[in-house]
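Take a look at the structure below.
Every protein chain but one is kept in place in this view of the complex.
On to chain A.
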Amino acid sequence: MTITDITADVPAPRSGEDSGGKLLDVRDLHVEFHTRDGIAKAVNGVNYSVDAGETLAVLGESGSGKSVTAQAIMGILDMPPGKIPQGEILFRGQDMLKMSAEERRKIRGNKIAMIFQDALSSLNPVLSVGYQLGEMFRVHQGLSKKAAKAKAVELMDRVRIPAAKERVSDYPHQFSGGMRQRIMIAMALALEPDLIIADEPTTALDVTVQAQVMELLAELQREYHMGLILITHDLGVVADVADKIAVMYAGRIVETAPVHELYKRPAHPYTRGLLDSIPRLDRKGQELYAIKGLPPNLLKIPTGCAFNPRCPKAQDICRTDVPVLEPVTEQDGSPLPGRGSACHFWKETIHG
């Protein structure tokens, strides 16, 4: 069995064959990097979709391919060394991988925007914040310098930066970390895009500020009815904000579920391991659980299930056959909408 065969019949996380209704529909996306040591397969057949007003959290550890998928959607992947051998990225039903560079550029910022992890390094140090915010309007809408600046002040007010009018000509280094991330959010929001991809938006922030920024993001998303893809490795951040979760491992989606169901009853040993490794107050004094081993080398992904060397439940079949993302059902066979697991033993994992 080849990878293509397996991924072709993977059900989309949510029902529906047509992508017409979906805002963004990623289908069987593969991304590889051609390096000196060989081909690193960073993304191996990812399927996910987001509707307007919906929040999808993509969860996974470093190197699981979550950021690379986002970069492929944005079209900011460095190619070469990156390559997209197969897959479709449908935005409102149109395949963005088939568009011209100019068409894609017009979508970026206008229809799909991105929030980056480190706001300090993502803002140009030599340009004032107001200029960078106003640039969005000048590039995409051809506004004058003055009108763009007025819009910038408006945006800064919107993300609740105090004294926006006085601070609009300040430079990034004059803002605190939380304020900088608000500016990044304002930049992404500037043209009221349909979809926002937030790549670990709170990782570089203080814990107290994290909650504020997430709350702001969620609120603005509701207000504009945007789709949001939240990329994170922080299970705590996800719980409050996301509608559904896709867990990634070694470039594949191993489990999808509505957010609370995942926490209640994980259907993949990897997800279970992640949840067990969250420190809990009622297990004070005990040793914290950790998933043994390391994430696989993307140049040599293990045969069969990529998780098998680290999995406590691994059997012989796990070392030979790649598990398909199958719909997860109740014990009596009644369907659980939106749930899927790529494990040969999902039944045992969820019901056992």
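Methods note: a residue touches a chain if its C-beta (ideal position, glycine included) is under 8 Å from a C-beta of that chain, and two chains touch if they have at least 3 such contacts; residues count from 1.
By definition in this document, contacts and distances are computed from a predicted model.
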item: Listed names "Putative peptide ABC transporter permease protein", "FMN reductase", "Acyl carrier protein" or "RNA polymerase sigma-70 factor (ECF subfamily)", matching UniProt entry of the absent chain; value: "Putative peptide ABC transporter permease protein"
item: Touching residue (missing chain; options A:215, A:240 or A:330); value: A:215
item: Sole residue of A:35, A:94, A:144 or A:169 that reaches the chain not shown, by the stated touch rule; value: A:169
item: Contacts of chain A with the absent chain, listed as residue ranges; value: 74, 76, 105-110, 113-114, 116, 118, 121-128, 135-136, 139-140, 157, 160-167, 169-171, 174-179, 184, 187-188, 208-209, 211-212, 215-216, 219
